[in-house]
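What follows is a short report on a single structure.
The complex is shown incomplete by one protein chain, all other protein chains being positioned as in the whole.
By written order: A, B and C. Residues from 1 in each chain.
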């Protein structure tokens, strides 16, 4: 890990939207980044082995691949390739429960491990990424030149934290994303109510006017304003929302810790609902109303039933 | 109000699904019922005036028409037609806040008023109706022969209550219906989970096995079992559920009284969602994810977008 | 497993509130039950070994001990003691994910396995228990004399179901309990609203009047009426509610299957909240209001702050 001034060498595995941008941001700052991706068009080397060989010991390798099996496999392969004194960072959105396993696999080879939650999306290239690291003090400190380049400019503590031991970085990122679900849903509900009521004429202008001075000003609000500038009634977007794990894990953790989390959970369930063509639960409710009240039901399929005719 | 033994005369306005059955149940018990409905095919008389003339004073008139303007107009008309000492029952699902207004209109003519929540749906004809009455002791007592016939057999207090003053009957019915929303949604969610998990093979059989001995046994469960007997996967029913006021009023009352009502409210919102083709709130959330993460969105309309390609 | 007519031998491990009552119900029907409990005052034998020796092969042993380690240890011990052709039933509230593990442990010794959800609480002794069984057809069938005695009288399918393979019984019981959470919370919210509004004078009478004919009639309602008969304002009971696992598992399963379960989850979170002396989340919200609005906060501890003085 040759460092000169504030620059150092880094192996970076996974050059998708996030990893590719991170490589660029690091290189602009003078770091030497050797990137690997399965896609040879973007990869600097042909294999992990070659990546490791291109780095000077003690090496630092940042993993930025999909969570679960791909990350596990990468960590396992790195454990075989790296040497004592090297360090691996998992910057993906791994579940925090994976971290100690990964740390153990690497520790058996004398390789250090840091988990690092990375927030900021496609804006991180220019703005910098919010970083939450977990691991030993020693492992975290040797990576500071990388963290300091990836994080936004300004005071270090406003864009980076060494949150705790192994797993703490991903835990912090998980909670961050759970909060994110709640924030987005709150704006979504407010937007829908403005649109439904017909009392506010200028919805985009209203959201934009919240940009400064108000209690609800935020980056997400700015993005919603931006989206409405591009598509004033969101006519081109379907209300279909994926979820990528952290929201579910946050709710599972809330349950494990007996923490009430009604807002984050409601936001998660709203995403589930958004992806359902029809709801079996509501079929059951409709069936029940029909059973006790003779309330008309809507027939499934092309021909729809009559309205409620109960007098 | 000629009563002989336990039978009496009753005017009954509104002969739809509920009113028609109630007339039948009352007649089977020997009461004299003069029914009026806008539909001449089911009406016994041609007008409210004629209905009033057909009854002996002191008269009792039961109103069973849609809530809001129709009920208000009927009460107003009855106030003009009836005489001091008569009594009116509103057995519809009026908001409790209407009751004092109706009582005042009638009281100005010396006419009594009772609000009566009626539960039981189309089963009431055979099983009897659960009744919740509000009004003065005197007004309620003179109607007891009617209440005793309409309510199910068994101890009076298991199917009838004089809940309190004017409005208390409809308030009790409102809360009853709010609870009903929550109960139905709980069964719906459980049903959906059984169906989604694929671990329980015999879903209908499982629900049916809950009919006796279990903690969740109930009449609604029996009805759900019945619905599944008729349509084992509810394939013919769309998950589209109307709501008819009481659920909304229950939540509004919860808010007015600072009572947390997360279950009843979630059940209400699930109905709102069930009726939306697309959710503006989720459009906003999808737009936000696209803005910050470059997450693909589903294009609205026939051509659907690609999946989430964030790496 | 000597069976004569409809009676058979059963080993029963765990003679607490549930197990003790089940032994009694089985004995009343003529079954031979050898019970074991750590508490020698209620135990028929001094050890599991003695229990096994007292039974004729092929044996049936019903396990009714706390979930998790105690059940696991009992299954392991039985695997060592039992012989090929015997069968074990886990009638406790085990997580369904434990069942295949237990089945595998026993199968290695040629011992069959059935998981059986049991509902009914302390009322089961007299009323019978609702039963949901998972396992092979063969294993379930040989236990039918036991199931038929434990379940309530009436048609078998109204109190018993062979829900599916190993795990399906506990899965069905888990969902049953999740629904139960939702039902109880719905009644609880309705009760609170009746109590808070002051419009209904006779709350106990109102709930009692829902016993017959109404849509919300159920066994749980009957129990709530009974509780109010014993303590009309529930003055002697604190609003502190434990949860015992199934509710959490239901929500976790809902998440795993992308099933929205807002009602069941709200009921679970209400229990979490009921056990908190103070809420860190609401501390944060109070702190935020104080930060932006200068809203007064309530000081923690004996001296409480002033009200909101924002003008």
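Points to keep in mind about this one:
Everything that follows uses one rule, which is that a residue touches a chain if its C-beta (ideal position, glycine included) is under 8 Å from a C-beta of that chain, and two chains touch if they have at least 3 such contacts.
Everything numeric in this text was worked out from a predicted model, so none of it was measured.
Note on the chain not shown: across the whole complex it touches A, B, C. Checked against the full complex, the candidates C:28, C:49 or C:298 give a single residue touching the omitted chain, namely C:298. Here one chain is not drawn; of C:18, C:55, C:75 or C:150, the residue touching it is C:18. Only one residue from C:11, C:112 or C:262 touches the chain missing from this view: C:262. From the options A:41, A:157 or A:277, the residue with contact to the unseen chain in the full assembly is A:157. Among A:7, A:194 or A:299, only A:194 touches the chain left out of the display. On the side of chain B, the interface with the absent chain consists of residues 215, 248, 251-252, 255, 258-262, 265-266, 268-270, 272-273, 275-276, 279, 281, 292, using the contact rule stated above. Hidden from this view is one chain, which touches chain C at 14, 16-19, 64-66, 120-123, 184-185, 187-189, 191-192, 195-196, 219-220, 223-224, 226-228, 231, 234-242, 244, 262, 270-271, 273-274, 278-295, 297-300, 304-305, 307-311.
Residues touching the missing chain, restricted to chain A, are 96, 119-121, 124, 127-132, 151-152, 154, 157-165, 167-168, 171-172, 175-183, 185-187, 189-190, 192-194, 196-197, 199-202, 205-206, 208-221, 250, 253-254, 257-264, 266-267, 269-270 (touch as defined at the top).
Here is the rule we go by: only the chains that are shown with their structure count from here on.
Put simply, the chain farthest from chain A by mean CA position is B. Relative to the centroid of every protein C-alpha atom shown, the closest chain centre, again from C-alpha atoms, is found for C. Shared residue numbers account for over half of those found at the interface formed by chain A and chain C, and the copies are therefore classed as meeting with the same residues.
One inter-chain figure worth recording: chain B and chain C are separated by 32 Å, centre to centre, where each centre is the mean of the chain's CA atoms. With each centre defined as the average position of its C-alpha atoms, the distance from chain A to chain B rounds to 45 Å.
Rounded to whole angstrom units, the spacing between the C-alpha centres of chain A and chain C is 37. Chain contacts: chain A has residues 262, 270, 273, 279, 281, 292 touching two or more partner chains.
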